[in-house]
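What you see is the complex with one protein chain gone and the rest in place.
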Amino acid sequence: MKRIGVLTSGGDAPGMNACIRAVVRTALANELEVVGIRRGYAGLIRGETVPLDRRAIRNTIHIGGTILETSRSPEFRTPEGRTRAAASIEEAGLDGVVLIGGDGTFQGGSLLAEEWGIPVVGVPASIDNDVYGTDYCIGFDTAANCALNAIDRIRDTARSHDRLFFVEVMGRESGFLALESGIAGGAEELIIPEESFSPADVSARLREGFRRFGKKSAIVVVAEGEMPGRSFEIAHEIREHLGYESRVVVLGHLQRGGPPTVRDRVLGSMLGVAAVTALLDGRNGCMAGEVKGEIAYTPLGETGRVKSLDPDLMRIFPLLSE
Amino acid sequence: MKRIGVLTSGGDAPGMNACIRAVVRTALANELEVVGIRRGYAGLIRGETVPLDRRAIRNTIHIGGTILETSRSPEFRTPEGRTRAAASIEEAGLDGVVLIGGDGTFQGGSLLAEEWGIPVVGVPASIDNDVYGTDYCIGFDTAANCALNAIDRIRDTARSHDRLFFVEVMGRESGFLALESGIAGGAEELIIPEESFSPADVSARLREGFRRFGKKSAIVVVAEGEMPGRSFEIAHEIREHLGYESRVVVLGHLQRGGPPTVRDRVLGSMLGVAAVTALLDGRNGCMAGEVKGEIAYTPLGETGRVKSLDPDLMRIFPLLSE
Amino acid sequence: MKRIGVLTSGGDAPGMNACIRAVVRTALANELEVVGIRRGYAGLIRGETVPLDRRAIRNTIHIGGTILETSRSPEFRTPEGRTRAAASIEEAGLDGVVLIGGDGTFQGGSLLAEEWGIPVVGVPASIDNDVYGTDYCIGFDTAANCALNAIDRIRDTARSHDRLFFVEVMGRESGFLALESGIAGGAEELIIPEESFSPADVSARLREGFRRFGKKSAIVVVAEGEMPGRSFEIAHEIREHLGYESRVVVLGHLQRGGPPTVRDRVLGSMLGVAAVTALLDGRNGCMAGEVKGEIAYTPLGETGRVKSLDPDLMRIFPLLSE
Partner (left out) sequence: MKRIGVLTSGGDAPGMNACIRAVVRTALANELEVVGIRRGYAGLIRGETVPLDRRAIRNTIHIGGTILETSRSPEFRTPEGRTRAAASIEEAGLDGVVLIGGDGTFQGGSLLAEEWGIPVVGVPASIDNDVYGTDYCIGFDTAANCALNAIDRIRDTARSHDRLFFVEVMGRESGFLALESGIAGGAEELIIPEESFSPADVSARLREGFRRFGKKSAIVVVAEGEMPGRSFEIAHEIREHLGYESRVVVLGHLQRGGPPTVRDRVLGSMLGVAAVTALLDGRNGCMAGEVKGEIAYTPLGETGRVKSLDPDLMRIFPLLSE
């Protein structure tokens, strides 16, 4: 093994740069050359590469997003797209590729490995934290702290008014972000993809909280699901039941930027080292994740399995709501 | 003068607590008693008062929102409401009242002063910064830095994608927040109440920027105007013209919370001291603001005049957009 | 079991309030009364208690430090002190006590349990993260992010100058904080209690880095050890070897304040729930920690055992230094 590539694909996540950096440093320490592939699979198909040395990754560890850029590539989902990608990899002389992304990235990578025999190792990065085979994904902790900061700020102003606040966080198919930031922020209610949403039930619980504990404001954390901005609609529905004025915050991509936290940088660094080590050890078609504090490898094809919310956290949420 | 009251009214703003604290300290140093009136004019009408001493305001200077809570009171706009308010003031034995709020607060206060001869002095607090008679209102600097932090975070992720981002900030009738955070963040475009909005024009300028400078992403700062959440609609319209994917962030009440900045705490402190001093000096029916670095008094009835954006800042915005 | 107490002792740590809050909520949900003991063992000896209900802990989850205050109590180390503490516990009618603190707290608590048969359960809170029996202590993540923020800021200015920077973080007998913030910040060197410090060696490695990679500035993270402020002396020694100008930052108690991170609040909440559950289950003389993602109980007497730095992190540090 003489030369490897690295790309970031899917939604960007804070900590990706720490991971890229660790991949480059580990490769160099093992006398491998490293090539950065720009804009994910779309760039791979087009052969958009850039050599990565120490200098290229200097002063990047603290920056959100990804210096390699990213994209979603419908073309890569077709056999023709993957044929072109394989050709690019051969042309660039890559003996393996580190794929930093989510389970969509890994489904594609799995096919590339199977169809073309190209050694690939994945690293899970997703602010939604919805990748099976790792307890935490790169970017989740930073995004959760961003959401928490929003909840804290809203709490300041919530106390000044009698109002209902909706804080919409990311989470397409999973409520990890909503759950952890909600517990940490003492939110009153969660609306997450894992549970069906009933405006009447949420309203009833809120009314009960107001009645029993004399509260005059409440914060509802909403996972955006399939429809960013849905909180405006939800707020409207609940207002009809509850008769309370409400206000909405939509965090959106705010959660993808900002300096990564310690946890995301350390996790990104550890997994970047692990991915290159895995390639050197001859592993292929797997993802390097962290399970119960240790590096664990999962076949790329399995990373899309449903990852459940921590039942203990689900259980304590209502106990701890403000 | 033996005893004064203080209230916060209208939208809450970070730095209000620093102002309340300065009012209390200055009053105590002048051997006045101080009474806090809760929930703005609504609480005043209902006689909801609380004595304020050193202890009551300890450890509040760094907290966003207002410890006295606030509200909007339709009742106070009626002569009957003000009659009840005047009765509360007499009952509480107040020789004067400091009103912390925006121009809506001051219109009401002006009537109270005229109709009932009650000494009132206003202090401008508004994250929109739309009060005439002061260069800056308490809360504006904190809110602007909150918006700037959002733009910085979006910039991180914007560079990772080819996309258009809309950051919706507060600003019902004025674009101060959008303008200052937009300049500081190097935003590409502003959509503000002071200017008519043409999706075609904005799209044309963005397209030109992409063409001339090879940019692949851009940030548009939108003042929420009369309709929070309007950015989703605007994003849709511009996408139709430009064919670019877009994402929306709605900051909403995020901008009212969080620890106030140095500027807002120092301004709040200075104006709180000035308001009590003004009452002691026999001033009435005026607002203590800061104009060109000095304390200036403006009749409450004039604080609703149109306050224009700084033409120099408007001029340099296009020069400095990223 | 009808009534329990909770105290915080030793150095305060961000997230302690989230833990207190979870103790109170869990107790109330199990129909226990809760009594807060102020100022740690010193307050326990003096019987300084305060009833804790829902209202008492409202709006505290986001605040650094501890609402119960803390202290170090030499008296409690004596049999007489513990006799008085046991009397206070009996007088307050407590059937068990949750001790939130570090291993010093737990040594004392262990004696109290043994000598007087009082049910006690500990929860590890220490920004140094030096408690055996838990992977992470409450407060560590917040403190590490505080240190990281400092390193990031220094990096900004370091690039503007040719200089050596020393960032002194906490860590009396252990280098956890220095190690994790150092990896996350891409620091060049670590000076930690686990390793002997040689100015000549550190200087040689720094000089080599400057020579090989053309760097002109570097950041050294120093654990304060037994002597806060020692970095001024260290900087002086290294300057003698290296001839480089240097600057020093001493973070000190900065790391104990500030809003706790998601991780510290969630950990504090989980462990607070676990501690009360443990008391209800009849456990005694143990600490509820988190090991490999799960709740684990360790006898209080063993929590002072040496806890080693993660060898994987130690190994990758030099690989990843900026």
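Chains here go by letter, A, B and C, matching the order in which they are written, and residues are numbered from 1 within each.
Just so we're on the same page, a residue touches a chain if its C-beta (ideal position, glycine included) is under 8 Å from a C-beta of that chain, and two chains touch if they have at least 3 such contacts.
Bear in mind the structure is a predicted one, so any value in this text is a computation, not a measurement.
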Touching partners, among the displayed chains, of the absent chain: B, C
Touch criterion as defined above, residue of B:126, B:145 or B:298 at the omitted chain: B:145
Of B:9, B:181 or B:255, the one touching the omitted chain in the full complex: B:181
Touching residues on subunit B - with respect to the absent chain: 18, 21-22, 25-26, 29, 54, 58-59, 61-62, 135, 141, 144-145, 148-149, 152, 155, 159, 180-181, 183-186, 213, 259-263, 265-266, 269-270, 273, 292-294, 312-313, 316, 319-320, 322
For subunit C, the residues touching the chain missing from this view: 8, 12, 14, 63-66, 69-71, 146, 149-150, 152-162, 165, 228-229, 232, 247-254, 256-258
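Rule of thumb we're sticking to: only the chains that are shown with their structure count from here on.
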Averaged-CA centre spacing for the pair subunit C and subunit B, given as whole angstrom: 39
Length of the line joining the C-alpha centres of subunit A and subunit C, rounded to whole Å: 28
Set of subunit B residues in contact with two or more other chains: none
